[in-house]
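The complex appears here minus one protein chain, its other protein chains still in place.
Showing chain A:
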Amino acid sequence: MDYLDFSGVLARGDLLAKGLLLTAQISLASMVIGLVIGVLSACLTLSGNRLLRIVVLAYIEAIRNTPFIVQVFLIYFGLPALGLRLDPITAAITAMSVYGGAYISEIVRAGIEGINTGQIEAARALGLSGYRTFRHVVLKPALAAVFPSLSAQFILLLLSSSVVSAISVPELTGVGNDIQGMTLRNMEIYLVIAVIYVALVAVLRGLMLGIERWAFSYKFIGR
């Protein structure tokens, strides 16, 4: 067992910082896009249109039962055969959003199904428009109810971003692979990266708790 020597790794802190920034950016982008896809697909699976429902359910099952890295390869290496060539970062954000959206859709759907139909009828009886009923009486309480699952899914999405290093995106793990090639300090670099990810997850968890308290403050009254 050799001694660990972190000097070479820490000397490349600027590279690590750039990788960390890119990880944060692609994760945040795919969380937002994934949430939009998730809410839309959840609504479509609950909608009356049978054909749309089958298409969306097929999308969800296809994504949930195949590995993320194969989806990344399909989008980055496979789509050019259909004439759609994406650069690595766009491909990464696309893959992560499509992947996250499938899981988020299941979470949001569970939330919406938990809404008492009496609430919706009451809102309509009080003269709220369809859109306002959906926004205030269906979506917001649904998101409030499933927010912890949503946070957990966002954390998994953040961790899955490391996989896109396989298509040479210079995010944290990709930068780590580069530094490993430069310094040959393989143990040191991956330990440092693991610590950064654990810290990042802790920060995201705190952030999500903060958002929950801000957006759904009524849940915390009297606590």
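Things worth noting here:
In this section, a residue touches a chain if its C-beta (ideal position, glycine included) is under 8 Å from a C-beta of that chain, and two chains touch if they have at least 3 such contacts; residues count from 1.
The criterion applied here is as follows: contacts and distances are computed from a predicted model.
One subunit of the complex is not drawn; among "Oxidoreductase", "Polar amino acid transport system permease protein", "Carbon monoxide dehydrogenase medium subunit" or "Multicomponent Na+:H+ antiporter subunit D", its UniProt record names it "Polar amino acid transport system permease protein".
Considering A:Val36, A:Leu74 or A:Leu209, the position touching the chain not shown turns out to be A:Leu74 (whole complex).
Touch with the chain omitted from the figure is made, among A:Gln25, A:Thr90, A:Ser162 or A:Thr183, by A:Ser162.
When the omitted chain is restored, the residue from A:Gln25, A:Thr90, A:Ser149 or A:Asn186 that touches it is A:Asn186.
Within the entire complex, the positions of chain A that touch the omitted partner chain are 1-2, 61-62, 64-71, 73-74, 77-82, 155, 159-163, 165-166, 173, 176, 186-187, 190-191, 193-194, 197-198, 201-202.
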